[in-house]
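Dropping the structure in here first, questions after.
Incomplete set of chains, arranged as in the complex.
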């Protein structure tokens, strides 16, 4: 029995609530591997549905913007990607916290798998944003607060990736990355509130104002659909990456060997 | 009581070591002034322009000086094995670490504060603005030291970490930079800067309370490789 | 005061160095860890000291009890004089030894380790063996029961090795225990000496 797993055990025995029992099961790599394998096809289906309806709504049904014409349609990629860039960071930080506190291996792997995906979303937000910026502001890039903050988010992700690849012992590396990810959380509110704090070129909150979104409903619905599609896509790539990481780390274990034999046989 | 003694011993030890190597005190200072001087050289001597960009330059220079100085923080302790001894010591690690960071700040940042008025005058800032500049540096530089220490603790076991450290730490320095230089800017246009100062103070409190835990955890990780 | 090791398993990279390692060390006992180069002695000692986490198994030892650890590196600061180094060792050794912290005990420690007259010199001016002697001073300055030493005799000359063996014998006689590795012959004898051969 692994010493860390036995630690989780003793926590579970002290207060055997539902949460901790679920937690304990989540900690089992085999269980995760099997469940995620069953879940993946359904997620792919859901993703396809959301993507197709979202794109159709966004590119075909939604009316052209009265100011921006058709170029506004890039919003359907830009905004979901920008949202995801922050959301993924939160997922990474939370699983980092779990990994640090409960020494849960699976949380470590989830955290590590988040970083490249998050960096990808951030990159997409940056590229689509600057594509959009050229017609809107007349420049590919301006040193506006939100844009800069998003760029810094990219650097945070790159820092996580860099640190993880620099430390060879992967268990140590994940612990280091968890600490870094937690410390980096301070930047998330800064990205979100940057627009209010500096009131610069970038669009203020248009969708995320709860009382009354200042966006037309026909534009809003496809946007939400696309946001859903991005979330599901994130879930899919996270599962895939985590499964990979899992196999790599558990390589010497019996169950991985069996798996390989089944595949071969 | 014993803990307080241990805290003071570590503090005193680190300051002593730094005074032995006088470099350690003069170098951040010189670096700070050199970087500040590079800009007039790189940008040209227009006084109006220099005055506009002075707050930004002061803060960027302070930040880079903090970054370069941070690299010393645990490296020599790691290499000569005293870090292992610190981690295994029965004294509470996060406290010992706080003492080390404090010593580092005293040695590397305080001289820099003393130099700031001089540099600020040379950029043509006026007295009240210089006061604000000092205040922001006083509140901000300890944050830089503590946050930098986290980065160093994470990378100390790696052979060539200077650049990786910069990558890890600079994004975390950004909020301090923004509020710090923004406060000076605002002060220069004669507006009140309470808001920014409160924010910097809040960051300081946060850094002093939470960073030592992160540093201790990171050091334990680094030592076990 | 006893150390129990149960089902210890350590890997480096993907290679397993030892597994299902178990032993008990009682007061007054010495464990000599032996094995060829690369067999995992240092890894085992670091794990026992709590610097590494084992991949499986447990090291049972009172958490709060301090130990003395001496690894391949000396753990002394080149920029503090020898005496200041000793004072730091006392501080790091923990609360109770702070009480008997005084300059005299440091000077006599230096003398005992054959470094008399070097108290105000800096270790960066010491030879390899003098540095090792300074590092070994922590054996005298700490009251910890358990010593974990990785090749303590490295770089010592013959007189230095004898000195170290005398210290070790004294510590064991007083009911302390120790774990060490060594490629040198260790001149202690008796039933209180266990040997552990690592052969990966």
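Which chain is which? They are A, B and C, in the order written, and residues in each are numbered from 1.
FYI, contacts are C-beta pairs under 8 Å (C-beta built on N, C-alpha and C of every residue); 3 or more make two chains touch, one makes a residue touch a chain.
Please read these numbers as outputs of a predicted model, since none were measured by experiment.
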Whole assembly, copy number of each distinct chain: A x1, B x2, C x2
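In this section, only the chains that are shown with their structure count from here on.
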Give, as an integer number of Å, the spacing between the C-alpha centres of chain C and chain A. 47
For chain B paired with chain C, centre-to-centre distance based on mean C-alpha positions, whole Å: 36
For chain A and chain B, what's the span in angstrom between their mean Cα positions? 32
Among the residues of chain C, pick out those that touch two or more other chains and give their numbers. 53
Give the residues of chain B that touch two or more other chains, as numbers and ranges in rising order. 224
Using the touch definition from the top, list the residues of chain B that touch chain C in their complex. 2-3, 5-6, 9-10, 13, 16-17, 20-21, 76-77, 79-82, 84-91, 223-224
Going by the contact rule at the top, pick out the chain B residues touching chain A in the complex. 147, 150, 154-155, 157-158, 161, 164, 167-168, 170-172, 174-175, 178, 214, 217-218, 221-222, 224-225
Show me the residue ranges of chain C that touch chain B in the complex, using the header's touch definition. 46, 49-53, 64, 66-67, 69, 71, 73-80, 84, 87-89, 91-95, 98
